[in-house]
Each structure stands twice: as C-alpha cells, then as structure tokens.
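One protein chain is absent from this view; the other protein chains keep their places.
Let's look at chain A:
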Amino acid sequence: MYGRKACQLVKEFAGGEKGQLTPFNSDLFEQVVAECSQHHLELQSLIRKIQEEGLDVQTTRNADHHGALIHHLALVRNKRCLMAYVYNRAEVMQSLLWKIGQVLPQEIEEKLCHSEIEYFKKHSAALRSYMSKVQLDLTVDMVPPKDPYIQVRVLDDIGDGIVLKQFISRAYRLILFYMKNMAWPLILLKTLHLVILDILYKS
C-alpha cells in the first residue's frame, strides 16, 4: 500500500521514549525516498499520456487523471512523513543541546546520521557565538540552584592548569566545593570525566 513505509518511519519515532532518540533508520528512509521517485515517474508518465491524447491536463477528469492524483497524494504524504521525521528529530536534538551541553556523548552520537551531527554542531556553534556575545552561559542552571557551589570529587588526574587551574591541579580524589557553572562542563564530559558531583551521582 502506498505511504505505508513512510508511516512506519514516523511510528518508529513515536514509539521511542519522549525526548529520546532512536537510531536514524537510514535504510527505511532511503526506501521511502525511492518510493517517492517511483511515484514521480508514474505521475509523469500519466501526465504525458494525457498530453499525448491531446487533452487539457488542467480540466480532464479521466482515469489517468485520477491515477495521477493518487500518485500525487501519495507523494505529498510521503514527503510529509519524511519531513516530520527529520523535523522532530531535530527538535529532540535541540533540546538535548540545552540539557546535556555542547558535546554529545558517544552513545547518542551513534544514533544520529551524518547530516544530523552536522546540524547539531552548527546549532551549538550558533548558540555558543550568541552566548559569547551576551557573555553568559545560558545552558547552565535551567532551574535556579539553591547554592552556586557544588561538591565535586576529582575522579581523574586532570593535569595542570585546565579549567580548574592551579587550584586543584594534580588533586586526585580530592573533594571540594566548586562553582557550579565552572564544574558543569567537566561533569558532563563523561568520557574525559574528571569530576563528579556526589549528589548527582547518587540520584
């Protein structure tokens, strides 16, 4: 049946948890695109047929017209499904950017297709440039914090003079209070994970 595959794609997205991404189904996506071009070909051949019979394409209402109409509607429908799939994924990615910061964890990045990663990078670059313009990190503290300081533990040797500066350089497993917005990027970087927030870790 026409339009079935495209809807499968949409249903797959809807089946996932809210705010979570499912792996980009490039296989099915390609199939839908192929189906679209098939529709396009058939549509063209039907239109050509009407023209060859010397009839006016705008006003004829014969079998060919209705066939072409069905192909056209199937095409529009497929397009809508594809657009909705991409659009909704992009929205999820945008919200991820606000939630988890500028660098995507490995397991999420695997779920994205190439152009989506590109989109995420560009979007975060745009946000970064805006934040540098207003000189404020907007992604921190979406909910007002009770205390600007948080307790963190150094999990790894961070070497000298990175973000935390001399203050805790080479301070392995030290527990200390630190400004939340400074420590946050380090907490989010799980791969390079340097510092952990005890409270968060437990919850």
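The rule is short, and it goes like this: a residue touches a chain if its C-beta (ideal position, glycine included) is under 8 Å from a C-beta of that chain, and two chains touch if they have at least 3 such contacts; residues count from 1.
Criterion: contacts and distances are computed from a predicted model.
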Original post:
What is the missing chain called in its UniProt entry, if the choices are "Ribosome production factor 2 homolog", "Ubiquinone biosynthesis O-methyltransferase, mitochondrial", "DNA replication complex GINS protein PSF3-like" or "Large ribosomal subunit protein mL44"?
Top reply: "DNA replication complex GINS protein PSF3-like"
Original post:
Of A:V57, A:M83 or A:L136, which one is in contact with the hidden chain?
Top reply: A:M83
**OP:** Check the options A:L21, A:A74 or A:L96 and report the residue that touches the missing chain.
**Re:** A:A74
**OP:** Go through chain A and note every residue touching the omitted chain.
**Re:** 1-3, 7, 10-11, 13-14, 42, 45-46, 61-64, 66-71, 73-74, 77, 80-81, 83-84, 87-88
